[in-house]
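One chain of protein is taken out of this complex; the other chains stay put.
We call the chains A and B, going by the order they appear; numbering starts again at 1 in every chain.
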Amino acid sequence: MFAIIAAKDMRELARDGRLLWAGGLILVLLLVALAAGWNRQVQLNNERSAGQALDYDAWLHQGYRHPHDAAEQGMHVFKPEPPLGVFDPGIGPFVGSTVWLQAHRQSEVKFRPAQDATGLQRFGELSPAWLLQVLVPLLIIVIGFNSMSGERERGTLRQLLSLGVPARSLLLGKAAALASCAGVLIAPVGVGFAAFLVARLPAGERLDVVYRISWLAAGYGLYLGLFVFLTLAVSALVRSSRAALVILLGFWVAATLIAPRTASEAVNLLYPTPSRLAFDDHLSHDIAGAASKAWAAHFGARTQWDPSLPLSKWGAALKVDDAAGYGALDENFGGLWDTFERQQRAQEWVGLVAPVVALRGFSMGLAGTDFSQHRDFSTAAETQRRKIQDIVSEDLIKHADPLGNAHFTYKAGPELWASVPPFKYQLPSVSFALAHHWGSLALLAVLFCLSVALAHYALSRPLMR
Amino acid sequence: MKSRSLSTLSLIIRHEARILVRDRTLPLVCCVLALMVGYGLFVGLAQATLRDRMVAQVAKHEQETQRANTGTLQSVLAGKSALVPFSNPANPAALAGTLAGRFATIPNAPLAALAIGQSDMMPNYYRISYLSKVQFMYDTEIENPWNLLSGHFDLAFVIVFVLPLLVTTLGYNLLSAEREHGTLRMLCSQPLSVPTLLTGKIVVRMLALLAIAIPLPLIVVLLIRPETRGVEQLLLMLSWSALITAYTLFWFAVAALVNATGLSSSANALIMVALWTTFVLILPVTMNLVVGLVSPAPSRTELASRTRVATAESLREFESLYSADYRYASDPEALLVKGERIEVPSRMRAFFLAKQRVDEKIEPLLERFDRQLLQQQRLVDRLSLLSPAILVNEALNSIAGTDSRRFVAFKDQTEAFHNKWRQYFSPRILESRAMTAQDLSSLPQWHWIEIPASETSWSIWWRTALMLALAFMVGGAALARSSRSNRIAV
Partner (left out) sequence: MLDAIAVTKQFGAKRALDNVSLNVLPGEIYCLLGANGAGKTTLVNLFLNFLQPTSGSLQIGMIDVVRHPLETKRLLAYIPEQVTLYGVLSGLENLAFFSSLAIGERLPRPRLLELLEAAGLPRQAADDRVATYSKGMRQKVGIAIALAKNAKALLLDEPTSGLDPSAANEFSELLVKASNDGVAVLTTTHDLFHAKQTGTRLGIMKHGRLVEELRSEDVSHADLEALYLKHMKS
């Protein structure tokens, strides 16, 4: 029974201009977004892996040099773009991808693409994820708002009910028609692109990406399904098509445009972000405090770099000084990043009324472009920096410290450079992302069930009033 | 004849106002708008205050450092203080670097609360020292990237995104509701032209919206921020009001045109939402992509590689200075000021020179970035003609002084100041001249030079004029169409 209804609805929708125009536009945008994203990603990844290899090569072949100066030149490392970044660039435009690992500076990820862009960037990024999160729900509303109310207004509902069509079949049929219209648009492109992407990956990474894609499909399925059932429910509950349209559009605007901004403003009040100045001051205060304690403990010196400390101890002093700073760095940056993560988790509750907020976090997480995965990279880069620093200090203790005033004439050679391993960063696996985002998926599932229940209630009420 | 049609118009206006108040649409929409404008303004004010406070803090910091340096210098000169090369203000290399405590700051423009623009992403101060540009010019303000992605709920958002939606709510069924309800036949059997009817309906709705959107923020800003009370600011506020009026008028004109097609209310609503989505969502996002494709920023990876090469080369160039004997730990006396001279440790001299050399080498590349960004901005200016939303957004940011142009100017001025800073110290370091108390009080000072008002007002007014022209064009088409349209009543 429901198949007949679905087939009839689909035929109607196919003959209607709305689906053709809106769907066509979305399809074109989807293809453009995928092509542009893919192009950008390939270029960036090539550039970055080449840059990083060159950089390491230069590190190895820097010739004879004082180790501390070598640490000054440092090393650049680049964040690899995750394969699904094409689908959802996430926070990518607003965080950098380059870290210069230098002595005595916490490695900060620099060069945010948004800084190299114009103010237009703030309108958003044309990505497949954006299209699916914002425009496809609109499409569902636009083609589905009158699927029940229209039948009632035309009087065909009377006809259907008099034939004894059960409400359940009506609901399923109409939902199937709406969903397949959206599906027909998205699925071929999605499946095609997924196959293309997976085929281009090295065999070792394929499985992980396939898992990620399937989870993404589940998340987006729930999200779009929610809109399908919500549209049907409102269309059945409301007196006229016009009212249904106005209510649904109002919900769409509030949920996809207004709620995310309001949410981020609100959590900023709840967990305030420190200003850079305050953060820097706090950090240097903590480092200085930790350092003076360490200096006092190890060398009996009153201050950092106290003149009483002979140059022959500077290697050891560097080591002590750096090690004292690690704790303060970890604490301050950790605290800041925890604040960011707390802010995001708090926002996800807004997902209860604005499903796009929940979906956005989930989508970024599984695409590998969310903050937790960015943090993972930053931590890895910092670990590498400390590795360099420690190796250098150790070498200074061994070689430069006995030299007295000629401390800086010491020159290390290629063996020391080679003892620093190349920076190899492994993108976190899908389980890392799921551990961070299962809550959003659960929220989406709950919302989906609620919308199904609402639609069921709406259709099982007496339909002819 | 003319007075007759004017009195008809005023009759329609009064009648519409009464109907809209009675059926509670207008109070509801106005409340929503007032709430949103209020909240957007609150967010803008909070951000502006935050940044004000930051600039004040930076200034305080700078003064404190200055005071500390002067104190240390005195005790150093009196021979009271133990000497560490990096913290001796008599040493020009130390003062140029770690002790500098200099900042370049950009103050908020007086109307900053009206739009957050790029100000949440661009730093409003840089820490100046002899470090190379790549080391300090890319520091950014701390902000959760997720929040940057979401964007702020500021007044500009309310105006660019939400206001057209409220216009749509009030205007999608200007004529279609009357037709569907049947009153249009009654109206059209009276000596009343459809253009007059449309005009009257739009005037009421527009006045109601503008009566909230324009005075509310201006009054609040005038009350809270005294710096907004100058003539120049009042002119800016005037242009701000004109811009918003033009933008609102444009959307009402679109609504009128859609209504003049004679379709049903639902169809009108769909068309309006489609247009809104196209102008406000799709076009800007697509254009962002186009700008990136047509005029891509140079590669940051390349910049990183070049920086590495330049750093390595300058390390090599000043190799002998870097590895010179270092006897200051065992012989602090060597650091005493002798006459007007002081021995600048060669390693510190090396740092200074090496950083300077790095900048010289990567300067061309950095310039390419700046040029590219400028070119992108020009492209945006041209493309913005395609979407009123971009046009208005850019102009709103200009008025608030939070547009990229102002931040680019800030960057340029900072770079110039950074060079000046170095030039001041360069001879002193090379000639080992000790810093005196007098020098300390005559260090290069940072002054922000505001972009000329004429430039800003030009960029605002042409956008406003364009917006108005667009609104009148669409509106004219709508009125012409509605007067010709013969099936409107049937």
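Following the convention adopted for this analysis, a residue touches a chain if its C-beta (ideal position, glycine included) is under 8 Å from a C-beta of that chain, and two chains touch if they have at least 3 such contacts.
Please read all numbers here as calculations on a predicted model, not as lab measurements.
Colleague: Could you tell me which shown chains are touched by the chain that is not displayed?
Modeller: When the entire complex is considered, the left-out chain reaches B.
Colleague: Kindly state which of the options B:V32, B:A46, B:C188 or B:V203 is in contact with the chain not pictured.
Modeller: Residue touching the chain left out of view: B:C188.
Colleague: Which of B:T8, B:T98, B:Q413 or B:S459 touches the chain that is not shown?
Modeller: From the options B:T8, B:T98, B:Q413 or B:S459, the contact with the absent chain belongs to B:T8.
Colleague: Name every residue on chain B in touch with the hidden partner chain.
Modeller: Residues in contact with the chain left out: 4, 7-8, 11-12, 15, 18-19, 22-23, 181-183, 185-193, 486-490.
Everything that follows uses one rule, which is that only the chains that are shown with their structure count from here on.
Colleague: Can you check the complex and tell me which residues of chain A touch chain B?
Modeller: Residues of chain A touching chain B: 18, 22, 25, 29, 32-33, 36, 44, 47-48, 51, 54-55, 58, 62-63, 65-66, 69, 72-74, 76, 78, 90-91, 93-98, 100, 108, 110-126, 130, 134-135, 138, 142, 145-146, 241-242, 245-246, 249, 253, 257-258, 260-265, 268, 273-279, 281, 303, 305-307, 309-311, 314, 336, 339-340, 343-344, 347, 371, 374, 404-411.
Colleague: Residue numbers of chain B touching chain A in their complex, please.
Modeller: Going by the criterion above, the answer is residues 39, 43, 50, 53-54, 57-58, 61, 82-84, 86, 117-118, 121-123, 125, 134, 138-153, 157, 161-162, 165, 169, 173, 265-266, 269-270, 273-274, 277, 281-282, 284-289, 291-293, 297, 299-305, 307-309, 311-312, 315-316, 319, 322-330, 332, 347, 369, 372-373, 376-377, 380, 389-390, 393-394, 397, 403-404.
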